[in-house]
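As you look at this complex, bear in mind that one protein chain is not there, while each of the others sits in place.
Let's look at subunit A:
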């Protein structure tokens, strides 16, 4: 999943500059050294300990760092494309996203090094998983500005990853505000559904199944489709049969023949749908199978579509919470 897409977007300068002037540079894994002319600190990233400006003024962001830093109002001067996040952006963030210079496409291989150099950044934040770093000429980027690479290794890790992005960009205070709003909302919903959700064994069908192989995506706890619902109190049962690295530790791709084995014990099934509510082809393939219609949860009508399961920041995740609330509402009736 990580390899399929890896880039994104951003903006909002004035506030960030102001925040940068008074912001704290301490953060997880970071140490600070002083220099009156240009303060720097050492930041622990996926690509090692990197000396970065304590208060960056011109940040280039790619991949998962794009939505995180847009929402945290970092001083962005260039971003990668992040199309999958567009439906979740607020009007303000979407306008900023569209206005900002695009220095990379959706894939890491589409990085435009000259455009990055022209943006004259003092910090480059690559929000891509470590394996994808191989597609980027990091040394060339390092000749332009300090490079911090921070990407998720498992889907549910977006929480820590987006925090590190904000920390590196010197906008941790903004990040914490957005995070607090999300957590308050999640706690409210957890309370609302505490009488029904904890008793259910849930399964999730993700949208990355490959119909050309006759497979579907089963997501377990800690995956894109499940981790936000877990914050509301949902319990996704089971685990990957043969765990692999990254997202393969929390999701698998069984044959459609294995649908009864995979989801036969579920009391309820959630499934990913597009932002407009339409069912993706890979999920439709599952739902049109007679094996799906034979599942106990399906026969009881206990299936719940969830939009915005690709949320990867605390700024996006409230939309997912709203979608979960809307879908689960009938559990309370």
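Just so it is clear, a contact is a pair of C-beta atoms (placed from the backbone, for glycine too) under 8 Å apart; a residue touches a chain by one contact, two chains touch by 3 or more; residues count from 1.
By definition in this document, contacts and distances are computed from a predicted model.
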Out of "Metallophosphoesterase", "Xanthine dehydrogenase", "Iron complex transport system permease protein" or "Cytochrome c domain-containing protein", what name does the UniProt record list for the absent chain?
"Iron complex transport system permease protein"
Can you tell me which of A:39, A:188 or A:261 touches the chain that was removed from the display?
A:261
Which of these touches the unseen chain: A:191, A:213 or A:330?
A:213
Sole residue of A:52, A:107 or A:268 that reaches the chain not shown, by the stated touch rule:
A:107
Which parts of subunit A face the unshown chain closely enough to count as touching?
4, 105-107, 210-215, 242, 253-258, 260-261, 281, 284-285, 288-291, 294
